[in-house]
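Read through the structure below, which is laid out as structure tokens, and then see the notes.
For this view, one protein chain was removed and the others were kept in their places.
Coming up: chain A.
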Amino acid sequence: MEPLMPPIAHPEPASPEYLLHLFITGATPNSTRAVRNIKEICEQYLSGRYELLIVDIYQQPELAQQEDLIGVPTLIKLRPGLVRRLVGDLSDRERVLKALGLTTPPVSPPRHE
């Protein structure tokens, strides 16, 4: 119970536990897939405790240098823990979850089966 308390108590009013930035390039297949994937993951695992920002770098090219982007799409996990950069359309769910630190709390193991 103890670990469950803070996430519910704190992130709701202030900032959410997970802060994710997804950089995409318009409506390319990779980008649309990435958006779909991250939304799915967030809804599934992080519902209510995340903040996802989707940036189209075609619209804001200066961000590409600022954020040191090379491969696109790139998901940057700013919180919690270390900053991680995930490159690709996020279809390798296992790796995405591992990178986001979501392997331990399997919210829906029964659903999988």
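FYI, a residue touches a chain if its C-beta (ideal position, glycine included) is under 8 Å from a C-beta of that chain, and two chains touch if they have at least 3 such contacts; residues count from 1.
The rule we apply is simple: contacts and distances are computed from a predicted model.
Colleague: The chain dropped from view, which UniProt name applies: "ABC-type spermidine/putrescine transport system permease subunit I", "4Fe-4S dicluster domain-containing protein", "GntR family transcriptional regulator" or "non-specific serine/threonine protein kinase"?
Modeller: Hidden chain identified via UniProt as "non-specific serine/threonine protein kinase".
Colleague: Among A:L19, A:I54 or A:A99, exactly one should touch the missing chain; which is it?
Modeller: For the chain that is not drawn, the touching residue is A:A99.
Colleague: Suppose we count only contacts with the excluded chain; which residues of chain A make the list?
Modeller: 23, 25, 28-30, 33-34, 37, 57-58, 61-62, 64-65, 68-75, 83-92, 95-96, 99
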